[in-house]
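Once you've had a glance at the structure underneath, I'll fire off some questions.
Every protein chain except one is present and positioned as in the full complex.
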Amino acid sequence: MTALRTGQVLLMLAGLIAWALQFLLIYGATSTLCGREWADATFLGLGVVQASILIATVTALAATAAAFAWSLRGYRSAEARPVSAADRFMVQSAALVNGFSLIVILWQGIPAFILPACA
Amino acid sequence: MNAPERPESFERREPELPNALPRPAGEFEALKRAWKSPRGLSFITDVNNTYVGIWYVGTAFLFFILAGILALIMRAQLAVPESDLVGHDLYNQLFTMHGTVMMFLFAVPAVEAASVYLLPNMQAARDLPFPRLSAYAFWAYFVGGLVFFGTIFFGLAPNGGWFMYPPLTGTKYSPADNADWWLLGIGFIEISAIAGAIEIIVGVMKTRAVGMSLDKLPVYSWAMLVFAVMIVIGFPAIILGTLLLEMERAFDWPFFIAERGGDPLLWQHLFWFFGHPEVYIIFLPATGMVSMIVPAMAQTPLVGYRLIVLALIATGFLSFGLWVHHMFATGLPKMSLSFFSAASTAVAVPSGIQVFAWIATIASGRMKLTTPSLFVIGFLFIFTLGGLTGVMVAMAPFDWQAHDTYFVVAHLHYVLIGGMVFPLFAAFYYWIPVASKHALSERLGRWVFGLMFLGVNVTFLPMHITGLIGMPRRVYTYPVDMGWDALNLVSTIGSFMIAAGVAIFIYDLARKFRFASEDNAGNVWNAGTLEWLPNGQYATRSIPAVVSREPLWDQPNLSKDVEEGRYYLPGTATGGREALVTSPFDARPQYILQIPGAGWQPLLAAVFTAAFFLLLTVKLVLPSVVCGVIAIGCVIWWLWETDPGPTRPPADIGGGIVVPVYVTGPMNHSWWAMIVLMVVAGMVFTCMIFSYLFLWLVNPSAWPAQGFVPPHWIWAAIAAALYIASAILIDRASGNLRGEDRRSPRSVPVLIGIALVLVSAASAVDLAAQWRAGLSPSAHAYGAAVYALVSYQIFFVLTTLVMGLYTIARWLTGKLDSVRRTTFDNTMLFWYYTAAQGLVGIVVVHGFPRLTGGI
Partner (left out) sequence: MLSCALALASCSGVQSALDPAGGDALRIYWLAVIMTVGATLIFFAVTGLLLYAIFAPPERRAWLGGRNTIVYGGLAFPIVVLSMLLPYGLIVMRDTDVRMPGALPIEVVGEQYWWRVRYPGEDERPAFSTANEIVIPVGRPIAVSVTAADVIHSFWIPNFGGKIDMIPGRVNSLNFTAERPGIYRGVCAEFCGDQHARMAFDVVALEPSAFEAWRTNQAKPAPEPDLPQLVRGRELFRTGGCGSCHVVRGTEANGLFGPDLTHVGSRRTIGAGQFPNNVGTLAGWIANTQHIKPGVRMPSYGSFTGEDLRALAGYLESLK
């Protein structure tokens, strides 16, 4: 696969990959911090569990938003310029996937605002 | 109103046809000869996807019937309270086998089987890229599955539930062989599923009709691609789980025994990391089928193609963030549970997208109420209900009540019967005209549908209530005065209605199904996709170039032109079986893949592989090892005939396109397959590292156990250096094996030989270091985890050994040179992987205890 194609695939899956990393991070952090009773520590005035969830969520949201903006730009230019059908498909799908991922990542972060860290 | 989207290319004029008429004499005959099946008993050695696909679907359907009969016995037992129709022991075997057989021997094989048959046809490929691998996967499943099922007749069937939770399934509480049948039988059938998945990934990406770029790929192909990737990611977890539990049972390595630092929850994580995606692994191919059937029945293109692709991919990802929703009651922190609650909520959205896409498609066309349509409508009805109760159980507090009750039994059967069995029956009715002389009866079809649809609702709708008023799952009987009697009786009546429907289906099948390829019933539904092209054992006469997603609707002469051989590759370039390999995105012709034909090797290899596992289960170690060696011998015999090299100069396939008949490197199909295999191996290894870290987390003060001094770091350094050195030597050998002049320098086998010694030494050092330090694998979970990592690495080194010696043998017999080097490439990739895995293993085993201050 050429670098262009690899880039297209990565852009198409960017939001979902960001979600997967966010998920891995928040679940791993919660398990480790609660499992080792380090959860009482604080970071920036927040409980360390809540803080790690927020940081992971904001980072994933930012990355996905960037990918979304990038693919939307590609979407428009693909409408304007004649490109191959496969190229257009990839960039349009990327916009859809990344847009959807924004919601999922957001939902994934909600528990931090509602639940206690380790109870 | 939005017009249904159509690719712009539809507007363009059709290109000139690549091949002119008349076709040269003998061309068609040569093609037919190449694809002819062996006669007589040897017929079973054919590997053509048409045959293997039908056998495979038939076997999966057989297991559906068998597991269904088990369910009927259970329902008969539960019809009245305090019944003694079957005892507790048989009942526990029945529900374990019902779940296990339905999941592992019916659902996954059925969708994989259907794709072995359908996928190449739908993409106008002559066959899958590795037909012998499909045959191997089928025969292994056939033999292993039947023997596994047979255990129920001897009271030897597993009885610990399809989820096999230890410690109940450990040696202490299940000393008999029943659990081993599950672990070895199922572990082995998972390998067959992975073989199929590799085949499907490469098949979807590389063997398509010319011009079938990703935007024109049938939705079914997309679904199968996501399905196969999910198997590659998800199945390794359960393979590792079964491996660890079997090691615990056989050698007393305490992965799940709490007294010695293990944790029963580790199994649950591994099981459900596979087990939840499994549901979508079954469901996605079924939605792919529905997305093919609905447009044909409504006679209009699918609405929202991109959104459906989004839904498939998103489901594929999200389904890996759900596994703990099977563990909501295990006492994990609420915060941890909530992540899975959120992801379980999110995964409902892609399903919603698909449901509304089908509704929109139906609305934009004119739905004919044929039997396939009825099953699709029934699917939408039942699956929607199951999906909604799925959202309910995604809310952890509700699940705390519903979990392990009949509410969940109702939910999962709505989702699985609705989401998989109904689409499969729709698919049977829809696609049987491709594979049979006659279509099935529409009149009887209505009865089949009616009985099954009513039966499913009568059986499972009451169970929602049965569960909420307190009836737990997996009970062989229940007390009289609980208010469950009437509901259970209704469920039992419903289950026999389903059975009646299936019985009529079997009757109709026996009456109407007559296998056919050339003289099949044809395009009875006026569908638009390529599997409805005129067909033979060679698949289509020529490989079409397509310009849309429904080529048969948009290219009116396509069938005739394809059949006359006016499209690409109308004959055989090398005289043997071939497939046209196309580029993964744009589907431009790349090369002609020479594929192997009929042979005993995959069949024998499968039978002996099955014998290896089955004999091991009953502790006949020596015969088992003998069978294992024979199986490896058969695989080598099979491989020896592959990697043919450029047997002729590049061939003209029509339209001025000249493609080679042999390529190596990243374009090669087996290179792709090797990469996928490495992902599988890497996932098993990753799950192993996860298990190691998980056990560390539950053993705060004993990692490593008190008093144990890990080996000196110099051992780690030596082993690491040896791995690196062996990889460098292989890299050198690769460098020496280049050039268009077909050279085969003597340095190649020598370098491989030295590298073999180094890599073997590396793993020996690794093992010796732990052993000399006095680490016991059975004293504590720490030792078990370390030796698990070390043994897994040794397995890879042994495989590398076989591959290295095989590559040297190819060189010695003159079958390896700088052009014909696929064998070498595969060995090289595997070697790099083994070395890298060894290095990571060393870092974890030696570095982690030092990092966490255990020393």
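Each chain gets a letter, A and B, in the order it is written, and its residues are counted from 1.
Definition applied: a contact is a pair of C-beta atoms (placed from the backbone, for glycine too) under 8 Å apart; a residue touches a chain by one contact, two chains touch by 3 or more.
As the structure is a prediction and not an experimental result, all values here were calculated from the model.
Using the touch definition given at the top, which of the shown chains does the missing chain touch?
Among the chains that are shown, those touched by the missing chain are A, B.
Based on the whole complex, identify which of B:469, B:636, B:657 or B:684 touches the chain you can't see.
Only one listed residue reaches the unshown chain, and that is B:469.
Using the definition of touch stated at the top, determine which of B:30, B:391 or B:489 touches the missing chain.
Of the listed residues, the one touching the omitted chain is B:391.
Out of B:478, B:638, B:796 or B:811, which is the one that touches the chain we can't see?
In the complete complex, the chain left out is touched by residue B:478.
Using the touch definition from the top, which of B:30, B:44, B:461 or B:767 touches the missing chain?
B:461
Could you list which residues of chain A touch the chain missing from the display?
Answer for chain A: residues 100, 103, 107, 110-111, 114-116, 119 touch the chain left out.
Mind pulling the chain B residues that touch the left-out chain?
Its contact residues with the unshown chain are 1-5, 87-89, 92, 160-161, 165, 167-168, 172-173, 258-259, 262-265, 303-304, 307, 329-331, 334, 337-338, 341-342, 345-346, 348-349, 352-357, 359-367, 369, 377, 380-381, 384-385, 388-389, 391-392, 394-405, 461, 464-465, 468-470, 472-479, 482-483, 698.
Basically, only the chains that are shown with their structure count from here on.
Note which residues of chain A are touching chain B in the complex, please.
So the residues of chain A in touch with chain B come to 1, 5, 12-13, 16, 19-20, 23, 26-27, 30-32, 34-36, 49, 53, 84-86, 88-90, 92-93, 96-97, 100-101, 103-104, 107-108, 110-112, 114-119.
Would you tell me which residues of chain B are touching chain A in their complex?
7-9, 213-216, 306-307, 309-310, 313-314, 317-318, 320-321, 332-336, 338-339, 341-343, 345-346, 349, 584-586, 666, 697-698, 700
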